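All protein chains of the complex are present and in place, except for one that has been dropped.
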Amino acid sequence: AVDAQTAPAGASAAPKSGGVAELGVNLDLVPANLFTNSNVSITTVVGLVYDSLVRYDRQKLEAKPRLATAWEQADGGSTLNITLRKGVKFHSGREFTSADVKFSLTSYADPKWNGQLAGTAKTITAIETPAPDKVVLKLAHPVSNLLDLLDTVPIIDSETAAEIGTGKKFVGTGAFKFDSWRPNTDLTFSRNDDYWGGKPYLDGVHVRVIPDAQSLAAAVKSGQVQLARGVGYRDAEAAEAAGGLKAIPLEGAELQAYVGINVSAPGLDDPKVRHAIAYALDKERIVKEVYRGKGYPVSLPWPRTSPAYDQELDNRFRRDVAKAKSLLAEHGAALPEVPLAYPGTDGVQANIAQIVQNNLAEVGIAVKLEPVDSTQFIKQLIGAQFPGLWVTNHSWAQFTPSTLTVSAYPFNAKRNSSHFSSPAYTAAADNAWKLPDATGAAATAAYKELSNQLLDGTFLAEIGVVFEQVVVRDGLQGVDWTRRRELDLSKAFLA
Amino acid sequence: MSTTERNPVLAVRGLEVSFGPAPAVRGVDFSIAPGEILALVGESGSGKSVTARAVLGLLPATAAVRGSAKLKDRELVGAGEEELREVRGRGIAMVFQEPATALNPVHTIGWQLSAVLRAHRKATRAEARAEAVRLLELVGLPAASVVKYPHQLSGGQKQRVVIALALANEPSLIIADEPTTALDVTVQAEILALLRDLRDRLGTAILLITHNMGVVADLADRVAVMRRGELVEQAEVGDLFARPSHTYTRELLAAVPRLGHRDPASYSAESTTDALRLAEIVVRFKDFTAVDHVGLRIGHGEVLGLVGESGSGKSTIGRVAAGLLRPASGTVSVFGGDPVAARRDLGFVFQDAGGSLNPRMTVADCVGEPLRVHKVARGEEYRRRVAELLDAVKLPASYARRRPRELSGGQRQRVGIARALALGPRLVIADEPTSALDVSVQAAVLDLVTGLQRDLGFACLFISHDLAVVDSVAHRVVVLWQGKVVEEGAHHEVLRAPREEYTRRLVSSVPDLDRAFARV
Amino acid sequence: MTRYLLRRAPSALIVLWLASVLIFLVIRAIPGDAAAVLAGADAPPEVVAAIRHDLGLDLPVVSQYLHWLGGLFTGDLGRSYLIGGDIADLVGAGLGNTLTLTLAALVIAVLVALLLGPLWAATRNRWVDRALTAFHTAAVALPTFVTGVVLIIVCGVWFRVLPTGGVPPKGMFDRLDITAQYLVLPAVCLALPVAGVLTGFLAETLRAELRQDYITTVTAAGVRRREVVVRHALRGALPVVVTTLGLQTGSLLGGAVLVESIFSWPGLGLLVEQGITRRDYPVVQVLLILSVAVFVLVQLLTDVVHAYLDPRVRLGGKA
Partner (left out) sequence: MTAVLEDPVEPVEVAVPARPRVFARGKGLIGLVLVGVVVLAGLVGPLLVPWDPYAQLPDANLLGPSGAHLLGTDDLNRDVLARLLAGIRVDLLISFTAVPVGALIGCAVGALATVNNVLDVAVQRLFDVLLAFPQLILAIGLAAVIGPGTSSVMVVVVFIEIPVFGRLLRAAVLKVREAQYVTAAEVVGARKAHVLRTHVLPNSLEPVLVQLALSMSVAVFIEGAMSVLGIGVSPPEPSLGAVLKTALGYLDLNPLFAAGPLVVTAVLVLGFQLIAQAANAARGA
């Protein structure tokens, strides 16, 4: 762990070297999506192999040095001077320099990679490299979430970047070197002896792809893997009860479960109806029964650690069937049957969809469930093609609040899956983004306005902040992660 | 008979077999002396096979067997499985009717002989193989047959193998259940000679089950006659033929068709046109010529017998005549025209009566089908015609609603004949109409056909391999051999005084019943 | 035999060609596209369009088909959009695993059937008959996904005697005892329904065979019952069983989809499911045509074996 505070509970034994950690993940790598997707194996690879310039603390939105040792704003936030760590080497043996930072940031802004923070990356008008350990970023205007970008962008080796898409080579500066990937089978990594953060304890990491979530749970229960990502919430709970392992929620890397609403659909165009939906949802039940308590209900996307979190605002939509009914009565006209899309192969979403259907039926909204396969779901999400409601997760609210409203597609003020647009919301989002600083009084006020806009618009009804969890056997200690759920095993060891 | 009583190989006393409530064999007593050939005769279903199987414990579990069957001193009824196994093949061996199905199609002859040999004694593979060769030579097959598969042998050869199998463990008794029924007359004669020879050389007793009185006359020392599960008469073969004491036996003997017992029947052409005329017919199946330049003609009202051994092309000619098969070359004319056009005037009686009736249709529907197809009659008229037809073939009206499988073989054959007569044909093609029937039923059917022919005056192509049958119905006879016509002429000339070598061989293979009747 | 194969070849090729057209068209009828998946959740439509162009998905369907067909003939199977890498490599790796698994399952199924089928056909003991009926029903009625989960829980978690899934870490041929440990659960799971069907079928065929006249011949000659069943009747039942076995390969390949996922066995079944859900057309196309090819080949093979087992066919009599 980078600092003792964030180390997971239970890491009590004295570290010792040696051994290969066996990991299990339920989804395989999609190399072409390395910088866009955040599935469990991609975030595992990125966490083990690559480094970022800075890394946020998991409790507070405070950046800590990684490959950058220092950074300071100039020109009222339009320039950022970065000092790089010296003596860092890529796994290929080449020295890491400012040119690599420039290359990585430029690549990330390339539409081909389609990084989620491309909007922020595009505000960088120039990247200067006055010295091998100095980088100067020139911005079009100050943005409050520049450090999010530096936390997110992995520093890649320019010489082998072309081979990332094929899955043949991943070269970074991280604690482990990538050795091989066998599709649908496994990934192997070995220790990077020259790691700048100190030689890792583990000799290597072996990640097995175990597509069936139950088999994955069985594998970690039987000790065949020491860490599993993608175990179902109930399976994890049961496994924990059996002893010998822990289900650790990835705090700081929160996800949000939500019901998306197409505001152009008949009936749903009335904010009263949307509010009624928000009131009707039994968020407590979903968090408790579907996520087995690994999360908490919210009305706004912000997790409790976010600078935008405001308890009073967040309490706005608590389950209130009477209120929902009266709102619907105000709306007057009877609602047509509303379609609700969800990824059919995802058991968690399928259950949420059924609970939502049940909740809405209670207040008098008939819902028709429409399972779609995950590919089509993504296509409809991107193309804003959902005819009515949908359920899924989003993330990015754990970062600087403005990142959510400028980057995450469901929230994008200019164009989003809900077909929602309002000048007030656009202004509030822009205003929060163009702040030079992510915290402080100005920021708090801007976030409050943004939250109010979100609540008034309710083009998506948040259900709860939830956590991905990793199931770890007691034998593996010192497991850490980033806000993007990237796994950090540089200080992990087998007890 | 005294020796038999004293020291029999097999002594059966009061044998009763029943399937459920229905008794199939009700108290049978007989015994066989060493080296004796006892023939068990009787109509189909009289219990001959059941008796034989009961002796060897080969009946299904549904059969209840009582009484006693002793092989020397060993009681077989109620014996344990292992005890019976000891007896099977070594004490008593069995030869079955159908040589085609009695052998395992996927193993060589040698393999099967070895397997049977090694069931009763320890022998190495090589020893068993050598013994197999010896057995094959014993039944008159070349040693090379050991590596052959059953389908590579002819029917007669297969039956020899089956006999070799029975001889393998030197049994004291062979039960031969209809060993020659499925074979040609010529082949049948060979097999019978072989059995007699084996008895003479090895002294094996034989229980011969058959319904063919010719075979009995040829081979047996003694005869036991069965009817409806009971033994009605037992006698030395000569005594039986000369002085049958039981009425049933007398009926049975009377029903046996015999060559040369009908007065020569001549046919005088009334008109110059022919009912059927085949000229230079050639039929090929792939590169095999089944019918080779055959020509024949049948006048109006004439019955032409077509004889020849199995595979000689008789049925093929019948199919050509009915227009069911187009010859490769040659001309067919029925009443001077195309056979297909003449179908309204044509009746066809099939060899396999059961197979030629749709199992889902009632007897009345089967018989009436030609009427419906040609829309000759409908309503009340149709029903009346069907009833008439059934009556003509002596089937009671109550049978009209039955399905074909609810009839006996003879009755099915009558349905087939009624159907063939439905449209009042002027030409009937009858392909072995009696070969599947036992003598008594056969006699009745033949009687019917000749009677109807006389009354209705249709022309008839009568196909059969049974020379005696043909002799008793045909005006003229054509002898076929390997697709060619070898001899043709009036029935009494061809069958009683054959000119050609092949016809002579055919006629001499027919078991000589007259001698048996003459023997006292 | 070569002549026989040559005679069958054209119809096999027609089947393959028809299948290729069908596969190509059906896959393109699937809504949702690879470009969208590749672009990720937050991609703007321009990017998706650009990716479509890169992948050649904007070409007319006919030219896409011809291009693919050409590739098949020259051995260039194309590249996977989403799973990554050369399809030839992907399929090569998966094929080995799937073949190992299905062959193991096949062997188990055949052994079980050869053991239990004759026993069932020949037994006169009511209890043996009932036990075998129960086994048959259970084997046929228990879906693979249930047996798989139960086997994992029992053998992998409760008793921890066998791995819960995965392939041997050092490859299939490194240590056969280890391979066997990894193989046994998925193979048994895959084999069970086939074993059930085959056992039932073999018993049924044997019963019919035991009613044949030639069985009476050898029984009457005093051959022991066991020998009659095993040495005489079984041989006659085999050709029919081989044909059934051939038809069962389809269900083995289909079953592999579930079994491979449950036991994380990286084979073609897993790949095909992944390919379809991710809209990785090139991969799916190749896999489907491969599975059709395997089926066609197996049919040919069973015909040949059938012919070999039946001397009437082999030695040119009638079948």
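For reference, chains read A, B and C in written order, and residue numbers begin at 1 within each chain.
Convention: a residue touches a chain if its C-beta (ideal position, glycine included) is under 8 Å from a C-beta of that chain, and two chains touch if they have at least 3 such contacts.
Worth saying up front: this structure is predicted, and the values here are computed from it rather than measured.
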Worksheet entry | Missing chain: touched chains present in the view | A, B, C
Fill in: Residue in contact with the excluded chain [from B:V12, B:A54, B:V139 or B:A255]
B:A255
Discussion item. Can you tell me which of A:Q59, A:T125 or A:N358 touches the chain that was removed from the display?
Written reply: A:N358
Response to the item:
Out of B:L59, B:A275 or B:L446, only one touches the absent chain, namely B:L446
Response to the item:
Residue positions on chain A contacting the omitted chain are 214, 232, 234-235, 238, 289-290, 344-347, 350-351, 353-355, 357-358, 369-373
Practice prompt. Could you please point out the chain C residues that touch the chain left off the display?
Written response: 11, 14-15, 18-19, 22, 26-27, 29-32, 137-138, 140-146, 149-150, 153, 200, 208, 247, 250-258, 272-273, 276-277, 284, 288, 291-292, 295-296, 299
Discussion item. Could you pull out which residues of chain B are in touch with the chain that's been left out?
Written reply: 43-45, 251-252, 254-255, 257, 261, 322-324, 340, 343-344, 346, 348, 350, 352, 355-361, 369-370, 373-374, 394-396, 399, 405-411, 416, 419, 422-423, 440-441, 443-444, 446-448, 472
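Definition applied: only the chains that are shown with their structure count from here on.
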Worksheet item: Looking at which chains touch, is this a line, ring, star, complete or other?
Response: line
Item to complete: Please work out the Cα centroid separation of chain A and chain B, and write it as a whole number of Å.
Response: 89
Practice prompt. Take the average of all CA coordinates in chain B, do the same for chain C, and state the distance between these two points in whole angstrom.
Written response: 50
Practice prompt. Please work out the Cα centroid separation of chain A and chain C, and write it as a whole number of Å.
Written response: 40
Item to complete: Mark out which residues of chain C touch at least two other chains, giving numbers and ranges.
Response: none
Worksheet item: Once bound in the complex, which stretches of chain A touch chain C?
Response: 28-33, 36-37, 111-112, 114, 116, 165-168, 181-185, 206, 208-212, 214-215, 218-219, 221-224, 345, 373-376, 378-379, 381-383, 407-409, 415
Worksheet, complete the sentence: chain A partner, complex, touching residues on chain C are 31-34, 36-48, 50, 81-85, 90, 93-94, 149, 152-153, 156-157, 160, 163-167, 169, 261-264, 266, 270-271, 274, 277-279
Worksheet item: chain C touches which residues of chain B in the complex?
Response: 56, 58, 61, 81, 85-90, 93-94, 96, 98, 101-107, 112, 115-116, 119-120, 149, 151-152, 162, 165-166, 168-169
